[in-house]
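Take a look at this one; I'll ask things after.
Yeah, one chain of the complex is gone here, protein chain that is, but the others are all in their spots.
What follows is chain A.
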Amino acid sequence: MEIVMAFVCGFLFMAAMYLILSRSLLRIIIGTGLLSHGAHLLILTMGSFGGSAPPVLADGVTDYVDPLPQALILTAIVISFGVTAFFLVLAYRAYHELKTDDMTLMKGSEHDE
């Protein structure tokens, strides 16, 4: 199972890198979304898939899943939500002000006298 997940994470990272290296700002933000999905899936995988019951105390269950990676992922998810929301609004504002979403056109020409 870990092997399959490793390949899935690898594919997500590959797709994310491809999108981040593209020219359109929106594709870059989609890339960062995929990148954080890959990172979160990787934390889950690296915690290993031992255990059979969800980490909630219940009678007669002894074999729990490792609860620590799940807490880490939850923290990382809300942080990346916050950053992505900020980034999207920034992209919207930049599109209004700079009149382009093409990263290759966003150069510092008017300030380098």
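We adopt the following convention: a contact is a pair of C-beta atoms (placed from the backbone, for glycine too) under 8 Å apart; a residue touches a chain by one contact, two chains touch by 3 or more; residues count from 1.
Assume contacts and distances are computed from a predicted model.
Peer 1: Pick, from "Energy-coupling factor transporter ATP-binding protein EcfA2", "Na+/H+ antiporter subunit D", "Acryloyl-CoA reductase electron transfer subunit beta" or "Quinol:cytochrome c oxidoreductase membrane protein", the protein name that UniProt gives for the chain of this complex that is not shown.
Peer 2: Protein name of the absent chain (UniProt record): "Na+/H+ antiporter subunit D".
Peer 1: Which of A:14, A:46 or A:61 sits in contact with the chain that's absent?
Peer 2: Residue touching the chain left out of view: A:46.
Peer 1: Which parts of chain A are in contact with the chain that was left out?
Peer 2: The list for chain A reads 20, 25, 28, 32, 35-36, 38-40, 42-43, 45-48, 68-69, 72, 75-76, 79-80, 82-83, 86-87, 90-91, 93-94, 97-98, 103, 106, 108, 110-113.
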